[in-house]
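With one protein chain held back, the other chains of the complex are shown just where they sit.
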Amino acid sequence: MPDVAIFGAGRIGKIHAGNLVRQPGVKLKYVVDPDAAAAKALAAQHGAQVGTVEGVFADPSVKAVVIASSTDTHADLIERASHAKKAIFCEKPVDLDYARAQRCAKTVRDAGVPCLIGFQRRYDPTFAAAKSRIEAGEIGEPEMLVVTSRDPGAPPVEYLKRSGGIFKDMLIHDFDVFRWILDDDAATVYATGSVLTDPAVGSVGDVDCTAVTIRTKKGRLAVINTTRRAAYGYDQRFEVIGAKGMLQAGNHKPTEVVSSTAQSVSADKPEHFFLERYQRAYANEMAHFFESLAKGTPIKTGIDDGVKALQLAEAATTSWREKRIVEL
Amino acid sequence: MPDVAIFGAGRIGKIHAGNLVRQPGVKLKYVVDPDAAAAKALAAQHGAQVGTVEGVFADPSVKAVVIASSTDTHADLIERASHAKKAIFCEKPVDLDYARAQRCAKTVRDAGVPCLIGFQRRYDPTFAAAKSRIEAGEIGEPEMLVVTSRDPGAPPVEYLKRSGGIFKDMLIHDFDVFRWILDDDAATVYATGSVLTDPAVGSVGDVDCTAVTIRTKKGRLAVINTTRRAAYGYDQRFEVIGAKGMLQAGNHKPTEVVSSTAQSVSADKPEHFFLERYQRAYANEMAHFFESLAKGTPIKTGIDDGVKALQLAEAATTSWREKRIVEL
Amino acid sequence: MPDVAIFGAGRIGKIHAGNLVRQPGVKLKYVVDPDAAAAKALAAQHGAQVGTVEGVFADPSVKAVVIASSTDTHADLIERASHAKKAIFCEKPVDLDYARAQRCAKTVRDAGVPCLIGFQRRYDPTFAAAKSRIEAGEIGEPEMLVVTSRDPGAPPVEYLKRSGGIFKDMLIHDFDVFRWILDDDAATVYATGSVLTDPAVGSVGDVDCTAVTIRTKKGRLAVINTTRRAAYGYDQRFEVIGAKGMLQAGNHKPTEVVSSTAQSVSADKPEHFFLERYQRAYANEMAHFFESLAKGTPIKTGIDDGVKALQLAEAATTSWREKRIVEL
Partner (left out) sequence: MPDVAIFGAGRIGKIHAGNLVRQPGVKLKYVVDPDAAAAKALAAQHGAQVGTVEGVFADPSVKAVVIASSTDTHADLIERASHAKKAIFCEKPVDLDYARAQRCAKTVRDAGVPCLIGFQRRYDPTFAAAKSRIEAGEIGEPEMLVVTSRDPGAPPVEYLKRSGGIFKDMLIHDFDVFRWILDDDAATVYATGSVLTDPAVGSVGDVDCTAVTIRTKKGRLAVINTTRRAAYGYDQRFEVIGAKGMLQAGNHKPTEVVSSTAQSVSADKPEHFFLERYQRAYANEMAHFFESLAKGTPIKTGIDDGVKALQLAEAATTSWREKRIVEL
């Protein structure tokens, strides 16, 4: 029964801790967070103890760590875990700096430790089913991908300042979806963006609406459209067109109630935000991590996926800033 | 080029006249209506002349008549047309009295004239496609039928008084759909009803909501639910379950616009009422009539269909009034 | 922290045990099952011990029991639990015999113990949302209810023999939905049925397709259509029509993938059967039970609901067998 430590007792840390303790034979031993009260509360909830970074890495009973702390700690914790030979489950991104992320990936590879980067969308039932059906040949060879990715509302400006910008903070998931679904490498990236929903976003040098086009080495086309503010909620869809047809992966709704009145026929809005939409994805992701550890099978979203999505985010940022097509 | 006369220049008469003049090689010669102004206006619109009942039946150039006049004139006009050897296109019902309708049918059969009774739902693209797919074996042998038939609002009480009651006035279409889709005869009929939407309906001895169950000779089950007032419009659906699956025939919408707002995700309501929903059905029905005449092929909805639907309406009325199961 | 015992370690027992151990502060102490191996396995999975009926009722630390054993044990266990002053969570039905169920209900009432009867559909997110929205007045006063309830396949004939017949075994849930959604009492019940999917069903004196019409004391209408075999899976829908509109509660799908090919545009079938469709309902139901115990608040689906649904099932059985309308 492996003992596990979690770094980060915030919103996403709580999600991961809750999923972690449901894995058969897995024990949450330590919760580590600079916010002592948060660490204590989460530890208490799951019968764990409050730990320290040093303590975790020094404890040989800890076989795996879940990194759900702030982005600027990811690379360092990944490297320390690698050196300590502990399996790693780390929230995206690896780092906001591409070179730093590359070095980090090398450390992981050299250490030979299992490492999962939290691109949870690949574990979503709808998205995963679409991928399986593409692989089963249902639509033939994929030719074009259209990704729609819209948040219900922008985060606070304070968050945006440290976020690395919309391409690294928000679209990094979409870049991973692109790589996963088309299973091809980007040849060129074109990105543009605007501040349309809130001038405050522009005040910190960021944009809130974007359109990205990726041409792959095989000539396939991918287009991504995003906004930070969709009045109707969290809009997470993609569609893939192939020689034999199209697969559309749609939104999830809280219920299947339809109301017909004198005004209209209406259904539920999509599930509100990522914690709701990807609730099952987070659970599946954690289960996959511990199954892979137990069976020694490969992890689906490894550190290289983290690095390559970041590379696309950097290329998109450059394309937007410099108003040019970026070749990779 | 057959000349045609139309009886009735009201709402449904105008629809039929408009479809009639679009049939290749067909000429509308006479419009007959006790309302002289209405007859004149419709005749003028289509380059026809105002006629009389006697004139129509005396004119050998008239090969077919369209009966779209008030219900109490149907049986008489059908019989006169039969004697005059003119092809007949008659709006439902044949008559409100079952015995009278039976006599009328005998006259038509004896005369050997083609006769179409206006059960236009059989010519609706959605309903007709469902029927064809059942016949093609898509769901195997049909076992159960659920018919939903709801009007957007009740007609005036004055109309209801002369309507023959909801089972003969409104459900007669649903009884025809039942016969057509299950292709089987009723063994028992159970009907119940309530006055739920407007007490005025009750004041004339009628009901506005009904539930009907028909058991067929082969043991199949059909249930029909109706209301005179659906706030969201005209609701016309059925579903058929067979050994291999289910076919659902749904409502038509004016447009395919979907709106997603902070409140809901909403689509158009169904097309408002029968003139909108069955616009194409009426056109197909008229085309079928003249094609059948031209080619000498059978007419899909003949006078016997009119009589048998009426028989079911009578049985349902008896079941409701006498609170008992009626055997046929 | 209340200790709990579960009777029954079969399919539904496992579901309830899994939900039970997730309730905060609740401990599964005993698993009781005549099948020793099944009891042992389930106990081991949740860190509980194998118990006996006598032991459970004699142990004062046991505050609540979950009855998921075979139907013929329900009434007896409910009564013993009542005498032992333990809170009761019992799968439907209370009993197959109406008089027996009534006596059982009296015992529960006299003992004053909390008792939940497992009509899990009331805890389904979609069904519960529809109910809340009716209560909030979205469609005005309800007038008509149409319930569609279809299983993917009939149980083995051996099961059917002891099931009490389709009305008590399968439609009992639909009768509860009727009572819950229309919030009104039945005045008359008409039921008919046929053997259409498998002659074996008829060989044990049962039917596999039914149509039921209920007229309420307020004159509202409810129609229920069921089949034991829907080729496309578990079909669980209802729609309620009121003065201001309609609410439809639809099926749940495993994923939101839509495939468009040269053949058709297709979506997932409904979730396969009750364990899938009502997975969340079972979890919500168990959470509700322990919340009610903790807070002393009323339980939504009590023993009287169990008795009244059974009364409707008996009336329907009589109506079908005797081919008559049953008054209540």
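A, B and C label the chains in the order they appear, each numbered from 1.
Throughout what follows, a residue touches a chain if its C-beta (ideal position, glycine included) is under 8 Å from a C-beta of that chain, and two chains touch if they have at least 3 such contacts.
Note that the structure is predicted; figures quoted are calculated from it, not measured.
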### Summary
For the chain not shown, touching visible partners are A, B, C
### Task
With the full complex in mind, choose from C:A99, C:A136 or C:A262 the residue touching the hidden chain.
C:A262
### Task
Looking beyond the chains shown, say which of C:A5, C:V201 or C:A231 touches the absent one.
C:A231
### Summary
Full-complex touch with the removed chain, picking from A:V4, A:V66, A:A101 or A:I241, is A:I241
## Note on the structure
Touch with the missing chain holds, among B:S61, B:Q248 or B:T297, for B:Q248
### Query
Looking at B:N19, B:S82, B:T107 or B:T126, which residue reaches the missing chain?
B:T126
#### Entry: Sites on subunit C contacted by the missing partner chain, in the whole complex
230-233, 235, 259-270
### Task
Could you please point out the subunit B residues that touch the chain left off the display?
125-126, 129-130, 133, 138-139, 244-252, 254-262
### Message
If the hidden chain were put back, which residues of subunit A would touch it?
### Response
139, 143-144, 146, 148, 150, 188, 190, 192-197, 209-211, 213, 215, 219-223, 225, 227, 229-232, 235, 241-246, 323-325
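We adopt the following convention: only the chains that are shown with their structure count from here on.
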### Task
Examine which chains touch each other and state the graph shape they make (line, ring, star, complete, other).
complete
#### Entry: Identity of the most central chain, Cα criterion
C
### Message
Rounded to a whole Å, what is the gap between the Cα centroids of subunit B and subunit C?
### Response
42
### Summary
Listed in rising order, subunit A residues that touch 2 or more other chains are 259-262
